[in-house]
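Dumping the structure here so I can ask a few things about it.
Of the protein chains in this complex, one is absent; all others appear in place.
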Amino acid sequence: MNTNSGVESLGRRLRLGVVGGGPGSFIGSVHRSAALMSEKYEIVAAVLSSNPERSISAAAELGIPRSYRSAREMIESEAALVEGIDIISIMTPNDSHYEIACQALEAGMHVICEKPLTTHYHQAKSLEARAEKSGLHFCVAYAYTGYPMVRQAKAMVEAGDLGEIRMVQCNYVQGHLAEISETERSGKNWHMLPDIAGDDLVVADIGTHCYHLCSFVTGALPEQLSADSCTTVPGRKATDYASIQLRYCSGARGSLWITQAAAGAEHGLYLRVFGSKGGIEWHQEYPNELLFRSLGRPAQLFTKGGPGLYDIANQATAVPLGHPEGYREAFATLYNDFANAVINTIKTTQQLQASPYPHIKDGVQGVRFIEAAFESNRGNGMWVDIEPKITACY
Amino acid sequence: MNTNSGVESLGRRLRLGVVGGGPGSFIGSVHRSAALMSEKYEIVAAVLSSNPERSISAAAELGIPRSYRSAREMIESEAALVEGIDIISIMTPNDSHYEIACQALEAGMHVICEKPLTTHYHQAKSLEARAEKSGLHFCVAYAYTGYPMVRQAKAMVEAGDLGEIRMVQCNYVQGHLAEISETERSGKNWHMLPDIAGDDLVVADIGTHCYHLCSFVTGALPEQLSADSCTTVPGRKATDYASIQLRYCSGARGSLWITQAAAGAEHGLYLRVFGSKGGIEWHQEYPNELLFRSLGRPAQLFTKGGPGLYDIANQATAVPLGHPEGYREAFATLYNDFANAVINTIKTTQQLQASPYPHIKDGVQGVRFIEAAFESNRGNGMWVDIEPKITACY
Amino acid sequence: MNTNSGVESLGRRLRLGVVGGGPGSFIGSVHRSAALMSEKYEIVAAVLSSNPERSISAAAELGIPRSYRSAREMIESEAALVEGIDIISIMTPNDSHYEIACQALEAGMHVICEKPLTTHYHQAKSLEARAEKSGLHFCVAYAYTGYPMVRQAKAMVEAGDLGEIRMVQCNYVQGHLAEISETERSGKNWHMLPDIAGDDLVVADIGTHCYHLCSFVTGALPEQLSADSCTTVPGRKATDYASIQLRYCSGARGSLWITQAAAGAEHGLYLRVFGSKGGIEWHQEYPNELLFRSLGRPAQLFTKGGPGLYDIANQATAVPLGHPEGYREAFATLYNDFANAVINTIKTTQQLQASPYPHIKDGVQGVRFIEAAFESNRGNGMWVDIEPKITACY
Partner (left out) sequence: MNTNSGVESLGRRLRLGVVGGGPGSFIGSVHRSAALMSEKYEIVAAVLSSNPERSISAAAELGIPRSYRSAREMIESEAALVEGIDIISIMTPNDSHYEIACQALEAGMHVICEKPLTTHYHQAKSLEARAEKSGLHFCVAYAYTGYPMVRQAKAMVEAGDLGEIRMVQCNYVQGHLAEISETERSGKNWHMLPDIAGDDLVVADIGTHCYHLCSFVTGALPEQLSADSCTTVPGRKATDYASIQLRYCSGARGSLWITQAAAGAEHGLYLRVFGSKGGIEWHQEYPNELLFRSLGRPAQLFTKGGPGLYDIANQATAVPLGHPEGYREAFATLYNDFANAVINTIKTTQQLQASPYPHIKDGVQGVRFIEAAFESNRGNGMWVDIEPKITACY
């Protein structure tokens, strides 16, 4: 069960400030409710809009005590308070992550940042260096890794239950961009604007989730990729479809099939990993189950909270067997992990043990992945080396 | 989406006090996180244990500002504060609900109470009368009615999509009592003690959920029932199995099949309703889907957040299509509905519109159902009239 | 795999004659194709209609060499031939089974007969006595027992994998009688006529399948039942809904929920059996899977042709893992079992080993079950003893 895992209580809740995610934003309420439901945070400060007035009024509406007109104002003001925020959560448009995160680190705040980490690889590397130097915690919100059964899958691979990994497939098949909406047409949806969201949008927006999920579960990074991205909806400028092939130095293969233009589809995040001894299968829409097939034995259906799970899965579980947990619970697990890590840092001078939240290095890998896919696609699907520095054979 | 639905913001969060649900309790953290994730409550007071010292220390651990040694102390003290609690949530053993709820109503607090409402029908009726007189809100935590697809099912029946209702089946097949645990053996699990939890325990504990779910979705109450309860695990005193047949005055039939002793089973809450034109099917383990079969047309698979839903389903939805919501979200919907109703009462002098949270009358009906099932079972399954006052033909 | 299981080939195909199941009949082509696909039968004679002319023309249409104007004519004529039929398959209206089967046994023919065996218990007992005396094989077409995963379930119970059986539930929820059809209204559908099909039609038609399935899988017969049958579709005379409770002498409980009037439903045959150690779950619509949940271990998903099955399941399997088998394959397994048994009888003088096809005693039990349910329902659901002679404690 989702507990402090040996971390002593701080005797108070952590103070969180949020930037972005104001009225009308889906991800804003997800971050806030995830923090709140973990019972470890209070949200004391916010910048809920790039429009200063709306930022103030939205915070009042939500009963958040302190609100600011800009991220910079919040960071500076809170840093000056005795009981200022411990942690900042950044959920602004992609191209603004870098600057805000730099300021927060400088002000000594721990950071939770939406993906993709930045829109340029050099920024991602710079941010990684700053975070390392600061000794502060930095989480990239790859929320799917918070699902108990995703953690179970990772633990099974680590324990060798699947044997040597031979193939990975991750599908992410959404339908909400099957038509061009008014906000897209009028240029008001920043997710569809390369200048703000980054090159090869479908890869930046959801491809990074697939890439990280594969890395998280298999514990390995591919050394080469080949990408075929395109736009399937007539009249659209951004990409909405990509098929990406991965080669691992072990000889293993990976395949990502991602789109946001599959008319009628919902979320469609589906992961399969096969090794020499067996394979797992996980559907985000049915997140509380993990099917494990293995050579010579009947398939096993693992269930969140059920028998036979590894500790890492149980630690990410908040309610017992048979009580479904969903997307916000996965998010809450990241916030819970992060809180435990921060509390530990506040209370002790000891070296932190590894925490299962996604770290800044995962965010850096994601940005490099986007760049490599863009390069391959420009080369008509040629195989591109992924940065050797971040590749390790398993 | 899960919004204020036209209710204006109060400009502050509602102040909640909780009684029960301390360390080790599953339902305690469910209530608290449900309240918090709705972003409409702050938890300011608590009695987290019947042991005064543990109550104080547990509240400190959770960062709850004010803690008390008993429910009575909390109610009296908070009533005296200018910024005392608006609402009390009761999740203590069943036989204590009546007294605490009476005190809270007298102190002018709105009440959220766990099911079953009381352990005796006369108490339930008395509480109903007091609540009506007080003009305060009183919610019974039949949490499954908070799932968007359960509300969709209700709306479909109301709209006539299923035609005249002809048959209902509700299964609740759990496995956690398939063996006698140490706490049961030593008498420390109050859920297994008739004096505290009520007669015919499997009916009181989960049968009431089935009964309410059938009533909520069909909008009808049966006039007669026949029950076959028993104990299937050797050495146990409490019942752990019941099959209950229902007869509606319309001629429709219902059937409940409930147990907590199905070895290996998880939650197993499964509802089917068929009418003259079609039928629906819902599994709590896959709560975001509702299958609708109808005469002469392909089956439709409704999905939380997806196309074609009635407003009542969308209003109970917090995150978009494809992002699973679970048990705590269903609970949070009850808390959200309740907050909207209370805010409206605080801000206006107008008559309240109907709120979809389960009301005290639903709790009273549940207690009568338990009594009737007990009576039928004692009569070897004879058909028993359910209190005419609470029965209405549809 | 579906083989001769050690039975030597006869060097020729068995000669089959069919009675009933002519043009427009669903079950006729099912029987014939099941026999043919086993590669052990040739269909050499037929009475395909009670109308002599249509019987002759239908057989010609199907390329069946010999056709007759009545069952009696076929039996007498074939008995006189050197290469006459070995086996007769009876799929005529229920009230005619008895007479045709008697004649066939007298003529020395092995019999495959549709369920229910007869419309009266005394006829069933009489037929059982005649069959035993004859030394001939007699199969009652409870086809669902031919599914590999149903056999696996039976084997698991026998092996003790579920522990002591504590509860059984079988649902059979069809929708094809949700409205009154023209043939029903005009009295042309014999399935809806009590004089021909038997009392309490929904129980006779599909309830018997549930009852036999429970008996087959658990290896036990209940000692008492309580039935609540009724008609849910206004204007219908036959029953179309029944909820039946079972009590076993071990203390175990059973529950059948059956209807043909669930608008929009398909076949809905669903079996669950729970014991002290675990439980199984099987859906006829997804017949190639069997879910096994057990205490303290992850659920196992057994698959037709997959790892970890008992021999009896593999022997009922015709095509490898991943190639779905359906309803006609289950039927073909009965025909295959029956062929093996008949071939063994023809070739050897040895005592037959037990064959897994459903025997006449199963048919007799089914007829008694129908009578007992009728009696209970007439007594407003009173508990009725099922014939002690056919009840055995387990």
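Per-chain residue numbering starts at 1, and chain names A, B and C are given in the order in which the chains are listed.
Here is the rule we go by: a residue touches a chain if its C-beta (ideal position, glycine included) is under 8 Å from a C-beta of that chain, and two chains touch if they have at least 3 such contacts.
Keep in mind it's a predicted model, so treat the numbers as computed, not measured.
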item: Shown chains touched by the chain that is not drawn here; value: A, B, C
item: Residue of C:V30, C:I112 or C:C139 in touch with the missing chain, whole complex considered; value: C:V30
item: Candidates C:G108, C:P234, C:G322 or C:G379 - the one touching the absent chain; value: C:G322
item: Residue among A:R66, A:H120 or A:R166 touching the omitted chain; value: A:R166
item: Positions on chain A where the hidden chain makes contact; value: 162-163, 166-167, 169, 171, 173, 175, 178-179, 226, 228, 230, 232-233, 241, 243, 245, 251-253, 255, 257, 259, 261-266, 272, 274-279, 292-295, 299, 380-381, 383
item: Contact footprint on chain B, counting only the chain that is left out; value: 291-292, 295-303, 306-308
item: Absent chain, residues of chain C that touch it; value: 9-13, 26, 29-30, 32-34, 36-39, 42, 60-63, 174, 176, 266-268, 284-288, 303, 306, 318-329
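Please note the rule applied: only the chains that are shown with their structure count from here on.
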item: Turn needed to bring chain A onto chain B - CA fit, degrees, nearest 5; value: 180
item: Central chain (distance from its CA mean to the mean of all protein CA atoms); value: B
item: Self-contact between copies chain A and chain C, residue sets same or different by half; value: same
item: Chain B and chain C, separation of their C-alpha mean positions in angstrom; value: 43
item: Intercentroid distance (Cα basis), chain B paired with chain A, Å; value: 34
item: CA centroid of chain A to CA centroid of chain C, Å; value: 54
item: Chain B: positions in contact with at least two other chains; value: 266
